[in-house]
Structures are given as structure tokens and as C-alpha cells.
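One protein chain omitted, others in place.
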Amino acid sequence: MQKINQKFSQKFNLGCQLDYTIAQPSTLIWTVQVASDRAQKIVREELKLNPPIEVEEYISPLEGNRYIRSNAMPGSLQLSYRATVEMFQFDAQPEAAAEIPAADLPLETLHYLYPSRYCQSDLLVGLANSEFGDLEPGYARVSAICDWIYSKVKYLSGSTDSQTSACDTARERAGVCRDFAHLGIAFCRALNIPARFVSAYAYRLEPADFHACFEAFLGDRWYLFDATRLAPLDGIVRISIGRDAADVSFGTLFGEVQMEQMNVFVESAEENSQSDNFQESSEAVTRAPAISLSESLVAK
Amino acid sequence: MQKINQKFSQKFNLGCQLDYTIAQPSTLIWTVQVASDRAQKIVREELKLNPPIEVEEYISPLEGNRYIRSNAMPGSLQLSYRATVEMFQFDAQPEAAAEIPAADLPLETLHYLYPSRYCQSDLLVGLANSEFGDLEPGYARVSAICDWIYSKVKYLSGSTDSQTSACDTARERAGVCRDFAHLGIAFCRALNIPARFVSAYAYRLEPADFHACFEAFLGDRWYLFDATRLAPLDGIVRISIGRDAADVSFGTLFGEVQMEQMNVFVESAEENSQSDNFQESSEAVTRAPAISLSESLVAK
Amino acid sequence: MQKINQKFSQKFNLGCQLDYTIAQPSTLIWTVQVASDRAQKIVREELKLNPPIEVEEYISPLEGNRYIRSNAMPGSLQLSYRATVEMFQFDAQPEAAAEIPAADLPLETLHYLYPSRYCQSDLLVGLANSEFGDLEPGYARVSAICDWIYSKVKYLSGSTDSQTSACDTARERAGVCRDFAHLGIAFCRALNIPARFVSAYAYRLEPADFHACFEAFLGDRWYLFDATRLAPLDGIVRISIGRDAADVSFGTLFGEVQMEQMNVFVESAEENSQSDNFQESSEAVTRAPAISLSESLVAK
Partner (left out) sequence: MQKINQKFSQKFNLGCQLDYTIAQPSTLIWTVQVASDRAQKIVREELKLNPPIEVEEYISPLEGNRYIRSNAMPGSLQLSYRATVEMFQFDAQPEAAAEIPAADLPLETLHYLYPSRYCQSDLLVGLANSEFGDLEPGYARVSAICDWIYSKVKYLSGSTDSQTSACDTARERAGVCRDFAHLGIAFCRALNIPARFVSAYAYRLEPADFHACFEAFLGDRWYLFDATRLAPLDGIVRISIGRDAADVSFGTLFGEVQMEQMNVFVESAEENSQSDNFQESSEAVTRAPAISLSESLVAK
């Protein structure tokens, strides 16, 4: 395990407000609370439901995703979440991060090699090898994948829906952050690089919204990539991790529920936020949330 | 949690022999060893590689799947596995098992509700509701799903490949055990019943081979179903559990490897195996490997 | 060729009005005029464009589809079409119509056996044989196909789009007239019955709109089927014929064109239209527009 030194940290205030109209008794499951690990520390946090109904919590043991469930009666329901998070940046050197052969991959990363509902990597082996097969393996190749997606896929709100998969996006060449992430993940897996979906709050994302990007396993840890280049990587605060969007929807609704409004915000909590030092998103990889595998998968 | 009494137990000798030709240094990952839990106890077990190369083991913390990895040099390679397993049958009453609403589902079963690569339940909501939406929820409905698959899908060796999904099988109406399981899982999830893929050794399966079936979460535990009706449910010895076949391939090969031969066997280890008391597979559910959720997912 | 006697005739007034806003010079191609053949005679007809721009006409030599093309300048454009059509009903006995083996099929019907964009019959062979393979061939089998579609597919406005195909509808179990027709066609072709798409005006369709149904080749001619049962078959006035909807869109637009409004109407032109004698649409076949092959394909 490469030793990584903490470089600096930054604080964010973030949160969301979700308004629903419930027609019949319904169940709502949310994943909107930020994850807690060595790279991101929750300074304070508040979750409110109005009316104040009971909430059941569950943290998935491997990924640390925080699920909450409520059973709501007919009427209005509002979820408000606010948190202050300190993000620690590390002194990693991703450019040197290598692809790890199957012989040496940590076996707990294996299921991030397999195809999933929206990242059908088995169907994209030909395309991935045709476009990226001859590139130098490692960090540079995953960066090249992000560049390819950024230059060939148009970011177009409303162009896709919840059934859109990486195969569709490779063909339709349009999508939103979720589709960009799915395609990046599918290409990585097709090249035998473990990759996983990340849902997040993203500083400076315009317009403000929940964001999606992905992590690839290189060297001895997961590195964050964002093919949309819509937000600085240092300002991406992780909510949850999954194989693809199927695992980490911010809201899953059972019953007759209508979401009326959604507001998401992320602000710098630094005193002088003008002087902040956010990485250009075009570099498409973070030097920062370089979470070691043991921390994120075992030490929890 | 419903109290279940142990009824009786039966012993099996089982195993496999896999022969490979390796052209270049390669990595092989197998999942062929039986799982160990309250319902199935490994009495003795032996795994041999010839030539005797080193093996790395990994047990997935949630499902208890046992992965082994070897890095092989060019030449022949043979894996031999033998085990004696005692299967405990319980006195459950599956007929009374209910579907659990989202409000009450254990949250750790949630990710078995989501669509996966080969079980695109989100694409089969219309079909599932059209065929099964009006049926009485619960054990009887999952049984009806198995009956539907059994009567409408032809078991046909070689009719499908590793890319075949539940959507394909719903349309092609032909497949093998893996396809039957995928379709059953996809229908269950489309109806909001958690369901997962089981790879197994199966007593009396003809011809002998690795088998696949599925579990649905009903009442307070997972119940085993096999829409192929090719083997008695009491004789199904679990190897591994996953969202679909992507997770639990018995062998994943990286490199230039050719499997030359595969032999699988399962025999009764009872003194008088004639008098055994195997459930008719046509009932499509076991009264037996009724593994409570807490045991299989938490207590490990 | 079976001799068929004319039974009676009925007259309809029908037409449409289409309003567009043109942003840039654009080309519009319409297929809204009714076809003319022995079964339907155009008594009078009027097509107007406002502003009165030039129109180019083309009648496809085999199907008799009437295409018109205009090149429009920015501004408003309105197409108005009105016709009076006399429909002749014949004394055919469809119940006796047989499926024709490949050995005897008129070779000019062959390309209606092949799969097309929205009727991928090659992908539905398994499903078609599983559901209809054991039925008595002939008119009764095509009727059974229509019954199956009617009972299993929900008519749901807005549930599909222009990319929806028969494979999708078999799975989604919802659609509009176009999807019902595509599925019927695909099932017929999968069983080696030539089938083709019909776009039409339909008397008593609620709400009034362009309609779609299909024809299957049985005995020595094409018979009309409508799995939606939304309109009496005797009141279906054909506009055009194609392999599927790709061929017979009522309007194909090249440029920046927005359709603002669409009105379609069909009225009985009989003096006493209350006493009309329309066949119950639930019978799912016409005794009427029994157009002989030679007429519809050769004699033109």
C-alpha cells in the first residue's frame, strides 16, 4: 500500500430538500446522506421530515451507503437534509497508477468487474478494445476513456430515462451524468478494470442537482473520474457507491407518490471561498479522494 | 422470526473435475466449493490442483461465496474437488409464506430487488404484471411463475450463450437452467419480490452438471425455487449466491485458457439411498433450505 | 381465385386538417389520401394547402400508396384533406381461409414474410410458436393472435414512441394501434404467414385519429385484422400499405417543423346512418375489404 499524505482539507455545506405529495400510504427509501470515511468527515448533519414521521436507517456493510426508509400517510411530505462535510485531499500520484492484472486484483473488487444492468460490459468488449485496446494501460487509459466520452457524448438534459444503459449511450451519443458514468464504468470493466458508480453532491455543478460519476480501481485504490467535467473533482462529496445507478437511487418510491420539487445545494464552508483551489474538472481524475481499498471495503 | 424445527438430514458426496490447457500464463478464479451454513454442513472436503500450484482463497462476507484464484503456467491444469455435505431439512411451511411489502422488507434484501445484467426486471414489469399481477401474492405466486416458465420455456441445451438475458428468454422461449433462473428472478423483482441466483450441485440432475436455480424472499427468509424441475429441491447443494449468473460463474478465466473437460457428480452418501425421500421437483419449492435471513446475511 | 360477390356498399365522408409552424425552409411528405381500388372508390376528394404552395405527387407502383411532397417556407402551413369514399363489402368467407404453405404462396407476397424494423419476426419465432404453434392454422389462428394481443396488451395512449417495436410490445404489454399492428404482423410472419401494415381512417374510432391495423395473407387474398377492436372493420378506409409503420407515416418532416394541431374525422355519408350495419370489431376480421392479391398487387 502506497503511503499517501494528507495535503489539505476543505469544508462544504450541502443538502437537499425534497417535496412529495402522497396519494396513498406509501414507502419511501432515500439515499441522500453523505458517506463517512477517512476522505470525508461529517462535521454536523441534520435530517428532518415534515410531518415528522419515523425513519428507519440501514448502512450497507461493504459500501457504507446510508439508506433511510419511511412509511408515509397521504398528504404532503418534505425531506430536508443539511450537512457540513470536511473533505481531506491526499498527496497521491494517480498518473503512476497502474491497471492491476487479474492475478493481483484484490478479490473483493471482483464483482465490480462483472457486467450490471446499466453497464453491460460484456456487450461492449469489442467497442472498448477497438477504441482503447491499444492505449497504454493505467491511469492514462481511464483518462482517455473519459476524454472520449466527453468529446463524443453530448450532455443533454432529458435525453434519457431510467432504462437507458451504457449500450444505448454508446449509440445515442447523448445523456446526463448518470449515462456518462455508466459508459465509463462499462468501458473500464470491458478492459478488466474494476469500476463502480458514485452518487454525490457536487460543488459548483450548474444547475445544482445530485451528481453521478465513477471510480476505477488502479494501483492499490479507487480513483474518482467524471467524464462530464461539470464539477471540480475535489468538490465531489460521495453519497453512495454501487455497481450502477440501480443500486444508489437517491429516492425509491413504493406507492402513489409524486415528487413535487427537488432542491440540492453545495456551498463552500471556507471563510474565504474565493481563494479555494479546486482542480480543473477537465483533468478527469482526482488527486484526492484516493480511498485505499482496505479502508473503504474492509476496515469499516 | 418463525421458529423452524429440523426435520431430518441427508448426506451427499459431490464434486467436480475440471481439465484445462493453458497456452500462456493465466489467471483462473473458481467458485466450485459448497457454501457452509446452518442448512448445509461440510463433513469433509478436498481441493487439489495438478500440478499443485498455489491457491488464494476469498469468502465474500455477505453471501459466503468461496472464491479461489490460481495463476497457472502453460501446460495442463486439473482441478479436483470432492466434498461430503450434510443437508438439514427444516419444518417450514412455505405455502403460508407471504410477500413482504416494501415497508417491511429487511433493508439488506433491497439490492435483490434491483435489476441486474441478466435479470432486467425494470424491462419486464409489464409482462410480469400482465401474467401474474392478478394472482394471490405470496408463495403461490412465485410457484405460479415457476409453472409458467416450466410450461412455456423449452429446456434446450446449447440454445443460449453467456449474453442471454431474461428478456431474451421471455421471447425465445428456450434456454438452460441459468436462463430459467434468470427469468424467475426477473419476474419476482418486477413484482417487488427480492430474488437471487443460486449456483449449486444438484442430486439426480441428468446429465450431471453444475446447476442454477433461484431464491425468493418470502415471509422472513429465502425460499428455493427451480423452474426447470430437473432435480429434487432437497438435493440441491448451494455453491454460491449472486444477483445473477454474472456474480457466480463456476470458473472465470483470464488469459489463454481452454477448458478441455468437465465432470460433476453428486451421490447420496446415505447407507440406503434407495429409501431416500426426495421431494418431487414439480412442487417447485423446497420445504427445506429455509435459511433465515439473519443467518444467511448477518450472523456469518 | 375464389369468386366473391359484392354484398353492399357504404359511403363515408372523411378527412384531416394538419397545422404546422415552419421555422426554416422545410420539406414535408404526407400520406393522408385514401387509396383507390376495387374495395374502396373515391367519389370526390379535395386537398388544400394554405398558403397554397405547390405539391408533388407520387403513387407507389405496387402498393398504391399516395405520397405528396411540399417545400414550405417559414410561417404557418395548413393541410386540409376531404374525401367521400364508397366502400364495397364482399361476400367472402374468411373462416374458411387457409394458411398457404411456402410452396404455394404467390412469390410477390414473399417480402411480407421477412422481418422489418418494427416487426422483428425472426426474434419472435420462439414466442409465436410457444403461444400459437399448436393452434389450427388459418383464419382462426390469426384471429387467435388478435385475441391474445387484445387480452394481454393494454391500449395506453402515450405509452410508446416511434422507436417501439413488436419485441418491446411483447414485453411491455402496452401500446397504441400501431404497436398492436406491429405485434400482430410479427407473430404472423414468425408463423410463415405474410402480413403487412395498414394505415387508415377508421369510422367510430374514439377519439378520432389516424388508425393502424394489419392484413394477413390467407387463402388467395389479404384479410384485414385489428387487434385493438376499437373500430368496426367495415369502417376502415385504407390510406396506405407497408411492411410496418416505417413505410407509411402520415407525415414525414425534414427541417424545422412543428405540428401544432391535428384533426381527423370520419362520418357516415349514408342518409340514414343510424341503421348502418357495422360488424362488431370484436370479431377481429373483416368479411369485407377482401382484396384479391391480383387486384392489389398486379392489376394496378
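Miscellaneous remarks
Labels for the chains are A, B and C, by order of writing; each one numbers its residues from 1.
By definition in this document, a contact is a pair of C-beta atoms (placed from the backbone, for glycine too) under 8 Å apart; a residue touches a chain by one contact, two chains touch by 3 or more.
All figures in this text were calculated on a predicted structure; none of them were measured in a lab.
Touch, as defined at the top, links the missing chain to these shown chains in the whole complex: A, C. When the omitted chain is restored, the residue from A:Asn129, A:Ser162 or A:Asn263 that touches it is A:Asn129. Among C:Thr27, C:Asn50, C:Ser76 or C:Gln93, only C:Thr27 touches the chain left out of the display.
Considering the complete assembly, chain A touches the hidden chain via residues 123-124, 126-127, 129-130, 152-154, 167, 170-174. Listed by residue number, the positions of chain C touching the unshown chain are 27, 29, 56, 58, 60-62, 67, 69, 71, 101-103, 107-108, 110-111, 114-117, 120, 122-123, 162-163, 192, 242-243, 246-247, 254-255.
Methods note: only the chains that are shown with their structure count from here on.
In this assembly, the C-alpha centroid of chain A lies 48 Å from the C-alpha centroid of chain C. Among the residues of chain A, none is in touch with two or more other chains.
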